[in-house]
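Left out: one protein chain. Kept in place: all the others.
Up next, chain A:
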C-alpha cells in the first residue's frame, strides 16, 4: 500500500519538491531514502561541493550528477598557505575542466580553492561554457592575466570574477580592456591580488561605468588614490569596495572629491585595501563609517590613535581585520565602540622580530571578549598568553565558533605561572560548545588533547603545532572528537601508535596532515595497505623513503579518504602507499629488538590470526582506550 503512494507522485513533482532543498547534507540524505529518490535527486542536483579534489574523480561525479550547473573544488591542504607543501604537489584543475567541458556545457559557476589553474584552463572555460557566470579563484596559482583576458573576452554573461589571494602572473592591466563594450553584466570584481604597477585605468573606469549592477569592486594596489573618486562616482550603488593605494601627498581638492564620492555611496557596507595609507586621508571615509559592517585594515600600517579615531565612527562594525599596531589600548577602544563585532582578526606587523614592537598582549583580546557579546570568530597573533586570560575569554564568549590563537614563539608557557596552557584551552573547548575550528599554540602537554577529546564534540577542524608529549595526545583527539573532519599537525611528537589504533577514524574525516612528527615509514605502508579507501601519501624531498629503514620517520604525511583510488599526477617527491604492494617489512638497519620492530611484528602476527579491521575494532573497544 505504502509503495503505491510513493510511486504515484510523478517525478516532476518530486523534482520540484527537491528544488527547495539546497544544502548538500540534506540532498545526500534525500538520495538515500530509496532508489527512485536517488535517481530523481541525482538528475536534479545542480550544485556540487568537493572538499578534496582527489577524493573523487571527475568521471565519477559526472556519471552520478549529469546536470550540474555549479561546482566548488578544493585542492591543496591548508598548510600549503604557509609553504609547507612543496611546489608541484598537485591540485590541478585541468582534468576537471576538460571532463566538464564535454559533460556540462551549461555549467555556470566554478569556485576553486588552493588549486593550480593554468591559462589553458581559463581558455577552456571561456570556450566551453556558453552561460558561464561565476569564477572564484581563492588562493589559486598558475595563471596569468592572459587567461583572464580570455574569460573577459568570451563570457558574455559573466557576473562574478573573484581572484582573492591568488598568485597571478600580472602582465599589466590590458586584460580589462578585453571586456567588450557591450558587456554590462558584472556584479562582482575582485582583482586586489594583482601585483603589477600597470593598470588600464580608462578600461576600468569604462567597465565600472557601464556595469550598473556592480556591487563588489576590489581594486589592486596599482590604482592610485586620486582615481578613486572617479571610479566611485560611476558606481554609487557599490556595497563592497576595496581601494587600491590609499596614500599620497595631501591635497585638499583630492580629499574633498574623495569625501564627496564616498558620501554618495549609500549602500557601502564593506571596505578593504588601504595600501600605503596616509592618515590624513582616512577622514574621507567617515561619511560611510556608520553603516560599515566589514573593515579590512590589515595592510594599514598606522598607529593606534589614528586607528581608534576611525573605529569610533563605526558602531555597526561586525568584522574587523587589523594589524597589531592597534595595541591593547586600541582594542579596548574597539570593544567600547563596536558592540556588534562578530569577527576579529589581528595580524602581526613584525612576526619575525625578536622583541615585541608594539604593546599588544593577551589583554587586548580579553577586553574585546568581555565587551563584545556577539563575538564568534577570532584570529589573534600575540607574544604572550595566560591560562587566566583564556579562561576569562571562554567564560565570556561561549558562542565562539572559531578560535585561532597564534603565540608567535613556539612552546611559550603561561607568562604568569610558567605552566602549560592546557587549562586555558581546555576552558575554551569546555565552554564554547559550538566551537567548529580551533588552532592551538604555546606550551601544551597531552592534557590539552584530553580536554579537546572530551569536550570538543562539534569541532571540525583542528590545527596543532609544537605541542603534546606522546601518542596519547593524538589518540585523545582521534578517539574523542566526533565531528572532526580536518586535522593538521606539525612538529609534534606523535607517532605510529595513535595513528594505527585510530585508522578507522581517518575514513570519517576529510584529511589528516602530519609534518615533522614521528610517524614511521613502515606505519605509513601498513596503513596504506590495510585501508584501501584512504590515500596515504608520503612527501619527502630528501629522497625515496624506502632507501631508509622502515622505522625512520617520514617528513610529511597527508592522508585523505578517497573513492577514486591513488592519484597519478604526483611529483617525484610524493609516494602513495599502495594497497596492493606486499607489506615487506624492511627490518634491515633496524636494531634487533627495537620497540618499533616489536610493534610492527606484533601487528603482522595478529594479522595472521584475525582480520585487521576486527583487530582495530578490538583495540578501540577495550577499556584501556
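Quick notes on this structure:
Just so we're on the same page, contacts are C-beta pairs under 8 Å (C-beta built on N, C-alpha and C of every residue); 3 or more make two chains touch, one makes a residue touch a chain; residues count from 1.
In this section, contacts and distances are computed from a predicted model.
Per UniProt, the protein behind the absent chain is "Auxin-responsive protein"; the candidates were "Auxin-responsive protein", "AP complex subunit sigma", "NADH dehydrogenase [ubiquinone] 1 alpha subcomplex subunit 5" or "Protein PAT1 homolog 1".
Which of A:74, A:133 or A:475 touches the hidden chain is settled by the complete complex: it is A:475. From the options A:287, A:330 or A:495, the residue with contact to the unseen chain in the full assembly is A:495.
Residue in contact with the omitted chain (choice from A:147, A:330 or A:348): A:348. Although one chain is not displayed, its contacts with chain A can still be listed: residues 79, 81-84, 165, 167, 193, 275, 298-299, 301, 347-352, 381, 406, 408-411, 439, 443, 445, 463, 465-466, 469-472, 475, 490-498, 500-501, 516-518, 520, 542-543, 547-549, 551-553, 555, 589-591, 593-596, 598-599, 602-603, 605-606, 609-610, 618-619, 622-625.
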